[in-house]
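Every protein chain except one is present and positioned as in the full complex.
We just call them A, B and C in the order they show up, numbering each chain from 1.
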Amino acid sequence: MNTFGRIFRLTTFGESHGRGIGGIIDGCPPNIILDSGLIQKELERRRPGQSKITTQRQEPDKVEFLSGVFHGKTEGTPIGFIVWNKDQKSKDYDDLKDVFRPSHADYTYMKKYGIRDYRGGGRSSARETIARVVAGAIAKQILSEAGVSVIAYISQVGEIKSDKFYTELDLSRIDDTIVRCPDQETADKMIARIEKAAGEGDTVGGIITCVIRGVPAGWGEPVFNKLHADLGFAMLGINAVKGFEYGSGFEGTLLSGSEHNDIFVRSESGVHTKTNKSGGIQGGISNGEDIYFRVAFKPVATILKKQDTLDVNNNKVTINPGGRHDPCVLPRAVPIVEAMANLVLTDHFLLSKLNSI
Amino acid sequence: MNTFGRIFRLTTFGESHGRGIGGIIDGCPPNIILDSGLIQKELERRRPGQSKITTQRQEPDKVEFLSGVFHGKTEGTPIGFIVWNKDQKSKDYDDLKDVFRPSHADYTYMKKYGIRDYRGGGRSSARETIARVVAGAIAKQILSEAGVSVIAYISQVGEIKSDKFYTELDLSRIDDTIVRCPDQETADKMIARIEKAAGEGDTVGGIITCVIRGVPAGWGEPVFNKLHADLGFAMLGINAVKGFEYGSGFEGTLLSGSEHNDIFVRSESGVHTKTNKSGGIQGGISNGEDIYFRVAFKPVATILKKQDTLDVNNNKVTINPGGRHDPCVLPRAVPIVEAMANLVLTDHFLLSKLNSI
Amino acid sequence: MNTFGRIFRLTTFGESHGRGIGGIIDGCPPNIILDSGLIQKELERRRPGQSKITTQRQEPDKVEFLSGVFHGKTEGTPIGFIVWNKDQKSKDYDDLKDVFRPSHADYTYMKKYGIRDYRGGGRSSARETIARVVAGAIAKQILSEAGVSVIAYISQVGEIKSDKFYTELDLSRIDDTIVRCPDQETADKMIARIEKAAGEGDTVGGIITCVIRGVPAGWGEPVFNKLHADLGFAMLGINAVKGFEYGSGFEGTLLSGSEHNDIFVRSESGVHTKTNKSGGIQGGISNGEDIYFRVAFKPVATILKKQDTLDVNNNKVTINPGGRHDPCVLPRAVPIVEAMANLVLTDHFLLSKLNSI
Partner (left out) sequence: MNTFGRIFRLTTFGESHGRGIGGIIDGCPPNIILDSGLIQKELERRRPGQSKITTQRQEPDKVEFLSGVFHGKTEGTPIGFIVWNKDQKSKDYDDLKDVFRPSHADYTYMKKYGIRDYRGGGRSSARETIARVVAGAIAKQILSEAGVSVIAYISQVGEIKSDKFYTELDLSRIDDTIVRCPDQETADKMIARIEKAAGEGDTVGGIITCVIRGVPAGWGEPVFNKLHADLGFAMLGINAVKGFEYGSGFEGTLLSGSEHNDIFVRSESGVHTKTNKSGGIQGGISNGEDIYFRVAFKPVATILKKQDTLDVNNNKVTINPGGRHDPCVLPRAVPIVEAMANLVLTDHFLLSKLNSI
């Protein structure tokens, strides 16, 4: 249950305060030139301490490849890798050893396994996503050869949202702001909103929008593994995610069929649709238009405020944690959303090779 | 890619106008008494022609079991079953043989496979969900022995929505109205809204809310197969679904962490949470509270209005389909949502047996 | 656990005396022209009552396709099919209802499931292999387009064996004799040997040799799913099989490395090996030479002689079954061995498409 994908498969391991976070990528085609700079760049985008609005923990997060790469190229054999844990202050967690933090996984892990690594959330820590970012960066290189690009950005923080549809934004400028919103004016408000939350020892949630370009018509599977079902599954598997919608999404429920249908039209480049309420996917299969979706993130559960809760002995306790935490996960979640989307699409790219003999 | 589940696995087959729709359930435990009345009742709830607000096609949809059941009990061997197709009027579809209907899967199937059964949408028809309802009804019986119940209802049709949270509604009365909304006053408005759409030859979308009770703490998997990720994957695999959210969902992005966190409290029946923004799932694992989620359905693509589109030769054509279609899929989708949720939970129920030796 | 294959996947259902035996083939590429004559021919080769040395039960075993085929071609959607049970005389089995027949699966099914369909062995009957023969015949058509052929024959019945290596035999003449041994002189002795066993109410085992030609270098997976491991797994999953060896097999243990190694040589058609002790597979991957292997079948457990045994209440009983049974399964097992080999190779053929992007 720690494996993601069918053809291009990532299996991850690691706890927040264990030796490190790593994984095995199986099913990666051979002869892909590994661009370690690109991989490291994605890790940097996910890394704590990257800006004033993220946690100030300093973790270098350098990936070390253990197998599957020879003379800079993938071999077709499994790619083992690890990012060693460095800046853990496990002592910080001794106080929380017997406590179930509200809206964390402490209680549910204990009920499921009867044992848990309480240090920094153990396996439930979002630090596990490091492995996904590494694998996603490799998937990105494969997709790049297929002409596919995945770009995510923050479209909402708390009540601050950008009114612009993705087509009105310059998506090449996402990393221009530390909040990863390409709408500059809104970005400033978002940063202020996050700083306000941080100042109050509180946290704030938001929405990430993701756009996928260049997928040809014909990727996806028609029944259970619809392309959007696989994307939704991938997104809902990211820590703190509460919702997923693609194309017209929840708002589309307000339209009539005649308003919602995307009319096919001819253009120089072939068949297109006049509108794109479908979000680039019809019947679970890509239709050649842009794929876009939105992912809702709850406010982080770790707050720097007093909270009542219970301990493992069912006693009432009050916690008041200190430490270095993210007031808002979204800036660091952007590369994670992209990574998961890259994994899904690479899987469907490879699966599409099986559509004929 | 036509298999759903890991332990309790459903593989489906069938096209809308082929011989029938069926499947194989593998991994069903032995010695479950099959309640064929219950299975048939779920099929009746999904069946066309059940009320004035669904398509008037009359399909009896009786399930025939082909294996795996002996003297009324499951044997532990695979359960094969089929619902024969009866009321197909394939001739109706000859006009559409070469046409890509807007927002249907005609075009994408053709691009993926280079061949398609154009009659009634072939495999892309929601008729495929018959197999899910059969399997879901068996799963429901298993869950019933575990004390778990899954109930879905319509909470929104177009712009008509019930203001009540599920806890304010009597969920035992869902089937009292043909629109499967337990809020009687709103139900009447929803029926009128659907009839209005039907009168205009148009269609309307909406939202189904689903509530799961009785799941003990400890079901689910912490990383990719979080309980809500599996539920979301299941829902997004249903025809016409555009979005999924659980617990606080998209609205939860507007709250601060201190507002969103669910505080643990003691009660006579054990550990509980004061609020349930988490939707019964923390870190991907059930915490013993109610699980609830919402599913967005787009308006059906088949409308009884003129529409421009293209044919397989890339020529512009105008279609104006007649026939018997659903102005709103939601009343018939309620048992499908329940079926998929039952499949997911049965899988996790069985997986939970592996948490210790 | 009733699914075979990773890309080209067969899931089977059915009991010997239930409604029928069938399955779903998922992952079959689209646009394969289904040659129903070829499929039926393979079923004829497996069918009871085909000659004097097989059981005299008469079962027509006609396959009915339920989905996935349109205008005679595969659609890329799952192919459902069934062979209805016809000539079952379930009454014959009432005496055996509570008895554990020696070396059958009666006892072990009961211990595993706590319930069993005792009629004709239920799911443990070799009648289940009908579904494999149907799927294997489709796989054969796919492989035929890839230039690959699978041929099996009987090389030993009891102590009667052909001394000739497969290269000395005319494998196009296997079906010339009812015992499916292309070595005519030995075939006659085998037939006599089987008739002798039948006359004594006893049974006899033997060995099937299988030869695969035309597989290019590069199919297979290097670690767990070595091509021969997948073939061995497939063969050991056939009823009554007790052993599998490929290439030099058990005899190869008597050679030294210098005798066993296959020296690479150039030929007009490319790289070859001087000898083929490797059986066409090195490091789990095909090397372009013929693949060949041998499969050992035990004598059938159903004998027409008195035997002591126990019943479900742990009481001693004596059984003396009548009925129509095979004195030797091997003639009818030849198409089953071929079918399973065709399934394995089709899977690896499709997997080989993933070796590059």
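Here, a residue touches a chain if its C-beta (ideal position, glycine included) is under 8 Å from a C-beta of that chain, and two chains touch if they have at least 3 such contacts.
Nothing here was measured: the structure is a model prediction, and the numbers come from that model.
One chain is not depicted; across the entire complex it touches A, B, C.
Considering C:43, C:83, C:303 or C:333, the position touching the chain not shown turns out to be C:303 (whole complex).
One of C:49, C:214 or C:243 touches the chain omitted from the figure, and that residue is C:243. By the touch definition given at the top, subunit A reaches the unshown chain through residues 1-3, 9, 11-15, 18-20, 22-24, 26-27, 30-31, 64-68, 70, 73, 75-80, 82, 112-117, 122-123.
Of the residues in subunit C, those that touch the hidden partner chain are 1-4, 12, 100, 102-105, 107-109, 111-114, 123-124, 128, 156, 158-159, 197, 200, 202-207, 216-226, 228-230, 232-234, 236-237, 242-250, 252-266, 271, 273, 277-279, 281-288, 296-303, 305, 307-310, 314, 316, 351-352, 355-356. In the full complex, subunit B contacts the hidden chain through residues 7, 27, 29-32, 76-77, 142, 145-146, 222, 349-350, 353-357.
We adopt the following convention: only the chains that are shown with their structure count from here on.
Between the CA-based centres of subunit B and subunit C the separation comes to 40 Å, rounded to the whole angstrom. We define each chain's centre as the mean of its Cα atoms; on that basis subunit A and subunit B are separated by 26 Å.
In subunit C, the positions touching at least two other chains are 27, 30-31, 76-77.
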